[in-house]
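Presenting subunit A:
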Amino acid sequence: MTEPLLAINDLRVAFATPHGLVRAVDGVSLDVRPGECLGVVGESGSGKSVTFAAVMGLIRPPGRIESGSIRFDGRELVGLDRVDYRSLRGRDIAMTLQDALTSLNPALTVGTQITEVLLAHAEDLPSGRHARHREARARAIEMMHLVGIPAAEHRLGDYPHQFSGGMRQRMMIAIALSCRPRLLIADEPTTALDVTIQAQVLELIAGIRATLGMSVALITHDLGVVAEYCDRVAVLYAGQIVESGPTASVIGAPRHPYTAGLLASVPMLSNLDRRIRPIDGQVPGLVDLPPGCRFLPRCPHAAPVCVSTIAMRALEHDRAVRCVR
Partner candidate 1 sequence: MISRLGKLLPDKLARLAGLGVLAFIVMAAFAPLIAPQDPAATDLFRRLQPPAWLDEGDWAFPLGCDALGRDILSRIIFGARVSIFIGVVVVLLATVIGVMAGLAAGYLRGATDRLISGLVDVLLGFPYLIFAVGLMAMMGPGVLNMVLALAYKEWVVPCRLVRGETLAARETEYVEAARAMGASSLSIMVGEILPNILSPVIVVGTVRIAQVIILEASLSFLGLGVQPPTASWGSMVADGRAFILDAWWVSTFPGLAILLLVLCINVASQAVRDALDPRFHD
Partner candidate 2 sequence: MTPVLLLQRVGHLVPVLLGVTVIVFLMMSLTPGDPAEIMLANQNATPAQVAMLRHDMGLDRPLMERFVSFVGHALQGDFGQSLFHRRPVATVIMERLPATIELSVAAMAFALLVSIPLGVMAAVYRGGVLDRLATVGALLGVSLPGFWFGILMLIGFAVNLRWLPVSGAIDFAAQPPGITGLMVVDSMLALRGDSLMNALAHLVLPAITLGLPMAAILMRVTRASMLEVLRQDYITFAEAKGLGRGRIIALHALKNGLLPTVTVAAMETGSLLGGNMVVETVFGWPGLGRLVVESIFVRNYPLVQAAVLLYAVTYVVVNFLADLLYTVLNPRVRM
């Protein structure tokens, strides 16, 4: 098996709050392999976004990485100094956020916002201020074309509010990809969009992944999206991974009751004949959690053994699950 591009091992991230320490990420381990698309699924508060904020080095006080390791291309990122991290972000690992409207700076032209990444990172730009800027501009236009923004050269001087919702999302992707990173973290790329544009954006990411040969970590709460676009999937619940494995296999035969519950709550081709039903109960608060399975209060198959600590258990075909069943 090839060496993973990103390897997260037993990561713990905690936030100090007035109500106590909230461990938003509690022992998460996952890999993103070269060229693959990993779906990271969970409800809000499951720790999926915090995990990747940690990868980007964007955990700020009162948050803190307590323990664990994040290795990118063999290099340890936990404890990496600020300057090294900065040269990694945007160049080797890029990230898009949920809502392009709030993620693009309203006071700067999109041209400024895309060329600044190139000027900050690209080492092969020509020397000389003027030439550097001209080359950065050319590459920005190229990338905007790649993400399907028409008449890109005329839009560099525009402000984000002058773009439509779908074009804004494309612009954010173009900015993230401008240095041709090896890993793209797409945090809920479709949540803020209309259904029709959702598909376009996902197709775009899939297409560019193939063109640039990069890996993608697709963070979403939508198993339907994962089923269609991801090679493998990791399901998070209350700060822990509860199930992982190849997408087809996990969705075809979920082993964790939470995954099964999620599947049953999403309309998909595989379950069109069945009734859609939401999972009963709520995600537990993350303060002072008891040991044992965190899904226990909502689980239809709860057993006495579930109150003891449940570890991730490897199954055949590259799968793993945190359940005794």
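Here, a contact is a pair of C-beta atoms (placed from the backbone, for glycine too) under 8 Å apart; a residue touches a chain by one contact, two chains touch by 3 or more; residues count from 1.
How were these candidates chosen? In short, all candidates are chains of the complex that A comes from, given by their letters.
This structure is a prediction, so every number in the text was calculated from the model and none was measured.
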Touching chain, any copy counted, for subunit A within the complex - options 1 or 2: 2
Residues on subunit A engaged by candidate 2 in the complex (per definition of touch): 56, 58, 86-91, 94-95, 97-99, 102-108, 116-117, 120-121, 159, 161, 172, 175-176
